[in-house]
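Omission of a single protein chain aside, the complex is shown with its protein chains in their original locations.
To keep things simple, chains are lettered A, B and C as they appear, and every chain counts its residues starting from 1.
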Amino acid sequence: MSAPAEAALDALRKALGDGLRSCALDGGTLRLQVAPDALHQAALHLRDADGLRFDYPGDLFAWDTGERFVVVYRLWSTTLSQTALLRVELERDGAAVASVTDIWPGMNWHEREVYDLYGIEIVGHPDAGDPTRMRILLPKDWEGFPFRKDYVPVFSGDPLHGPQETN
Amino acid sequence: MSLPPLRRPAPTRTGFECDPAFVAGQFAAGVAVLVAAIAVASALPRLPWGLVDPLLVLIGSHPVINALIKALTVTVFVTVHVIFLIWLERKFAGWMQARLGPMHVGWKGALQTIADAVKLLMKEDIIPTRADRILFIAAPFLTFMPTLLTFMVLPFSEKWVAYDFPLGILFVLAVTTNISLGTLAAGWGANNKYSLLGGARACAQVLSYEIPMAVAMLSVVTLEGTMSLTEIVKHQQHGWNIIAHAPVMIPAFLIFMVCGLAELNRTPFDLPEAESELVSGFHTEYSGMRFAFFYLGEFAANFFTAGLAVTLFFGGWLGPWLPAPIWFGIKTIAVVTLFMWIKWTVPRLRVDQMMGFCWKFLVPASVVVFCATAVWVMVAGS
Amino acid sequence: MTAMQPAVGASTSSDMTINLGPQHPSTHGVLRLMVALDGEYVKSCRPVVGYLHRGLERMMAARPYRQSVPFTDRLDYCASLNSNLAISQAIERIGGMAVPERAQYLRVMLCEMNRIASHLIFFGTYAADIGATTAFLYAFRERERLLDLLEAYTGARLTCNWIRPGGVASDMPEGYAQAVCAFLDGFLKELDAYDTLLTGNPIFRVRTEGVGIISPEKAIAYGASGPVLRGSGVNIDLRRTEPYDAYPRTQFDVPLRTEGDCLARYLVRVEEMRQSARIIRQCLREMPEGEHWGKQPKVFRPAAGEAYSRTESPRGELSIYLVSDGTANPVRVRVRGPSFVHLSMLPELVRGVKVADMIAILGSLDTVLGEVDR
Partner (left out) sequence: MRLIVSFAQGFVSILKGMAITFLNLVGRRKITLQYPYQRPNVSPRWRGIFYLPYNDEAGRINCVGCTLCAQACPTGVITMTKMGAGKHASVNAFTMDLGRCMFCNLCIEACPFDAIHMSTRFELASVDRGVSLLTIDKLAQGGADAVERTKRTIEAALEQEAAAKAAAAAAKAQAAAGAQAAEGADA
């Protein structure tokens, strides 16, 4: 890792303080874990700091460990040719995370998908607060979040309509 | 109460197996029809036609009956040749695209169009609930009627012309403009958004391309000094316009062809029915026989535009050895094929490009050609 | 008087909302675009996806690792082998499997064949979008020959499922190399003819040149990848920047255009077909003898951890992220499809263009809905 990158990471450590849970370089991949409230600041720093410039939104997804949700932002730097994995862990009750659509517009639909499948609120998303506009893969009136571990599909009784009545 | 069984027994035959007996039967039926046709044709000259002839002369001399007979002839001709043209188009497109085209009904699919027409006749006649019923029903006829009317002045030979109108070209221009009325009615009447866009596009397109087309035709009129289509052909006795007056007539012909493509809504000007954008444009909502009428009108217009090009530039019915109408037919089909060839080669223009091409290029170009023709006439006349 | 004036951007009585899709000739699958039109101009567009949502990620997570490979066939059904490669690589990384050298070459060959097939679909459907039906059928004629070759190798035409964790399911049949070379000879000749028929056509040019321009900054900020990114002048090809399998040992050029319009994306794809043909020839020439299948554990239980693979599918970056908890089934399989990202750019790209341009732009993004909806 280059000196400016080290400096940028040091600056990040300083800026976030406790918010930065861990930060390590693992086989060419930068792995970071931040507190949920520090996410937006960290993301902005990762994109804009000299020596990092993670300008390419690779991916954004979540999974359910059973106890909490893990949200991972996979970022890529077109100048460094390096990947960063920015990780946030959320409590299941009232899980919410700040939107990064303003930083990387390409994260818009990924965030909608995270809401759609896991029910994690995306604070500050252009469509936030309107479930009918946030839903992306599922029908807009779908109830529940099917990728959660505790999701129980409700069978509508009609095999042609799948688990839920949709329109 | 007992429920019906969930699973029906499996069919013993898939229905896809090729049954040799069935094919043989089809073949035999075809042969029988052919034999019968030959028999009738050979018997025809032996019938006592002499008895019928005076009767025909008698009723034919009555102006109303005369007009009716001519109208009937034109209508029957249009319907029959459209059946052929649609088959030709499908075969032509197929071969061009390394396919075979229709193959199953009749010899090489020759009866496919008839089968399609029968199918369309038997289809449910759907009128959308919120459509403007009167316009919706009238639109197919509004597009078809002007095309039918134009055939009245199209000379297949010196004699074979329903009405040898001295102002033929004016008549053609006046009548063909009305086609856009039908497409607009279809687009508005169906109360469908795609139709509306398609109808608006069609109207704008047809009206715009009328102008360069008319100017291109007027340069022929300038050259020949007459508006009668038969007269124009007769003037080409010593050489077709496109050869004898090549410097001005070739550009005029090209302009005419491009405008013809636009009038016919054919690629690259098929925006009114642009499939990838507007599904089917102004006839999206039409089905059954009403849809067939649009098709009929389109292909009849195709033949007519080609026939007009032949009349204006390629010496109409003139030609050695063969009878005049056959020459006219051959030439017209050749031009129709050219239309098809272009259609199946090029992509589609965008609406603003289509309009820009007309107003920024074709209109000035046609005016230039028109002026050049005037100069040419002066030079050649002196 | 001012009350009559509509606010800028607000809907007026001349606005018209139309639905393109889910059944529409140009949406290439079940995509629905809610488009607000002002005459011929697009005021706004909102893509509605999910008609093909099958929960593939969850289905894969509910099965042992190696059984998830056939599901990836259904992601990008135009280029199934590339999806197979992505998941296989992810599984190899999480389980620490090695791939024999011959298998690496076979994989690259199969992927590039599938890339040509996929780009031929793009070529054909794009021509049809612009209105040239004949080029569509020509492209499908060549693709048919290519699919016959894939069928001869893998036994299936679309859902091949032949690249597996640890290698390739079987070696080539006898005489396959010659058949592929014979196809490539004819194909390159045909490609030149297509160039004359479509690329050189002035109508095609005016329809695509300067339409739907994506600036390099925007392409990166949106996470565009593949030909969309390279059409905007960003030289990123994962086969080069993060090489995998036999790609580091093959020579090929990465086609790059700087215009960023529909024509640039089209030209990048056409040139990529030529480069793919080059790669296939090299693979056939340089392929070493050996095993097509690496050593595999009988019961596959990777240690708890995470692994991801990034591959260059014909549409762009297809990456798969696996999360393992030490059991036989993964906790999470995440598929990042390029089409999903590209489709999310559409509303911004089509604002203010004409309907016909919208179709041209949508076609030039070359989305496959199987991958968008997963």
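As a convention for this text, a residue touches a chain if its C-beta (ideal position, glycine included) is under 8 Å from a C-beta of that chain, and two chains touch if they have at least 3 such contacts.
Since we're looking at a predicted model, the values are computed, not measured.
Taking the full assembly into account, the omitted chain touches B, C. In the complete complex, the hidden chain is touched by one of C:N161, C:T208, C:T250 or C:T311, namely C:N161. Within the complete assembly, C:T134 is the residue of C:N82, C:T134 or C:S324 that touches the hidden chain. Residue C:P70 is the one among C:G39, C:P70 or C:G294 that touches the chain missing from this view. Against the chain not shown here, chain C presents residues 63, 67-71, 73, 134, 138, 141, 144, 148, 151-156, 159, 161, 169, 173, 193, 196-198, 200-203.
As for the chain not pictured, it touches chain B at residues 6-8, 10-11, 14, 16-18, 92, 94-100, 103, 341-342, 344-346, 361.
In this text, only the chains that are shown with their structure count from here on.
The chain with its C-alpha centre at the largest distance from the centre of chain B is A.
Averaging Cα coordinates per chain and for the whole protein, the chain whose average falls nearest the overall one is C. Measuring from the averaged C-alpha position of chain A to that of chain C gives a distance of 24 Å.
Averaged Cα coordinates give chain B a centre that lies 42 Å from the centre of chain C. Chain C meets chain A in the complex at residues 49-50, 53, 55, 57-58, 220-224, 234, 236, 241-242, 308, 310, 317, 319, 321, 323, 331-332, 334, 336, 340-341, 343-345, 348, 373-374.
Chain C makes touch with chain B in their complex at residues 16, 18, 24-26, 37, 40, 127-134, 137-138, 141, 197-198, 201, 203-204, 206-207, 354-357, 359. Taken together, the chain A residues at the contact with chain C in this complex read 55-59, 61, 63, 65, 72, 74, 78, 81, 104-109, 135-139, 146-147.
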